[in-house]
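A single protein chain has been removed from this complex, and every other one stays in its place.
By letter and in written order, the chains are A, B and C; residue numbering begins at 1 in each of them.
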Amino acid sequence: MSDTVPVKTVADVQAIVDRSAYLTWLGLRIERVEPGIIDLKATWRPEWVANPDIGQTQGGILASVLDFAANFALIDHAGGPVPTVDLRIDYHRLAKQGDLVVQGRAIKTGRQISWAEATVFDQQGNLLASGRGTFMTVQKP
Amino acid sequence: MSDTVPVKTVADVQAIVDRSAYLTWLGLRIERVEPGIIDLKATWRPEWVANPDIGQTQGGILASVLDFAANFALIDHAGGPVPTVDLRIDYHRLAKQGDLVVQGRAIKTGRQISWAEATVFDQQGNLLASGRGTFMTVQKP
Amino acid sequence: MSDTVPVKTVADVQAIVDRSAYLTWLGLRIERVEPGIIDLKATWRPEWVANPDIGQTQGGILASVLDFAANFALIDHAGGPVPTVDLRIDYHRLAKQGDLVVQGRAIKTGRQISWAEATVFDQQGNLLASGRGTFMTVQKP
Partner (left out) sequence: MSDTVPVKTVADVQAIVDRSAYLTWLGLRIERVEPGIIDLKATWRPEWVANPDIGQTQGGILASVLDFAANFALIDHAGGPVPTVDLRIDYHRLAKQGDLVVQGRAIKTGRQISWAEATVFDQQGNLLASGRGTFMTVQKP
């Protein structure tokens, strides 16, 4: 029964991060996990720099953290990480050197398909990027 | 005059890659550059793995190479790398361990805004992901 | 000077609707206009039905009202309707016969490009569709 699935905690999601080479490389630190909600930080590293002249973080890093946050905003509904079907990312502002503050929120959950959105800020609270995606949340029998 | 801008070559784009920490980390090897066209490969590395149980490459890596390829399909039109305004990525198939084969193609070029699409295959020619984006190609005076 | 531009009112936006054949056909009734915010309704008509067996409103109608609401959430910033650069729409639930309740909200305004999102509900408050778009908000000299 769906209502016997334990609610996921910050420690549960951090454990998934810590087993993943890529998520560890992104330096993800999970701060809040509630149904439909996840807040986290990503830790800057020199390999993120796209262009040495302006020092900005490459858009693919922002895409990675947006994808993760939207996906894991659905973890209570889906029971675990799920396949991303598609993702849209809007790049609002050049991301300079520094850690990223990331929020994921469910938009609509369904039995086969669910949608979630995410937002990335810098440490000063400037909006860097936002986006939304479609996720395959088929309930396995 | 626009027609005096030298056409960009494989060596020109590879030089941009080689100066960039992130693009070097992605192991990008440029293979073909023509107006509106770029073909390249990305070299697998262990840090790309999202989930150790299934060994798949995280979607953000695919987003990174799609963003690069779409952006650089516009390099002759734009004269250099340009800001990505937004990006849509469709994830068609789980990306297993291995290098990526990437193609970028211009859709429509304009004076302020241009659009391009890109496709990612594995080394066996399976379609892994595709997408399209909007780019700010304002011609600087 | 930007701060001398009069703030747009419900009557201003309704007047734009009333001059437009298509917006009139959509039966748009503007209910609230504030900087970065618009609320409106669209009036169902028999021509909206896509499939007579299930009576649902075609997705293009939802796309039309989402595009309008996102665009006009930017009207105070832009000074008037602006070109839509691109739009993403998520279809959450089959839209049955009935009027539509639509909300548009600015995400981020810029001098050349701005982003806004919009949401469509049925009259019972069910979420039918949501989306976001990129708009060309170049300030004319």
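Heads up, the rule we're going with is that a contact is a pair of C-beta atoms (placed from the backbone, for glycine too) under 8 Å apart; a residue touches a chain by one contact, two chains touch by 3 or more.
Quantities reported herein were computed from a predicted structural model and do not represent experimental measurements.
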**Request:** With the full complex in mind, choose from C:V10, C:I37, C:L87 or C:L127 the residue touching the hidden chain.
**Result:** C:L87
**Fill in**
The missing chain sits against chain A at residues 85-86, 88, 112-113, 115, 134, 136, 138
**Message:** Counting contacts across the full complex, list the positions on chain C that touch the omitted chain.
**Reply:** 19-23, 25-26, 46-52, 58-61, 63-65, 67-68, 81, 83-91, 94
**Prompt:** Which chain B residues touch the hidden chain?
**Reply:** 88, 90, 92-93, 107-108, 110, 115, 127, 130, 132, 134
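Simple rule for what comes next: only the chains that are shown with their structure count from here on.
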**Request:** For chain A and chain B, let me know how many angstrom lie between their CA-based centres, rounded off.
**Result:** 22
**Request:** Using mean C-alpha positions as chain centres, tell me how far chain B is from chain C in Å, no decimals.
**Result:** 33
**Complete:** Multi-chain contacts in chain A, i.e. residues touching at least two other chains, fall at 88, 90
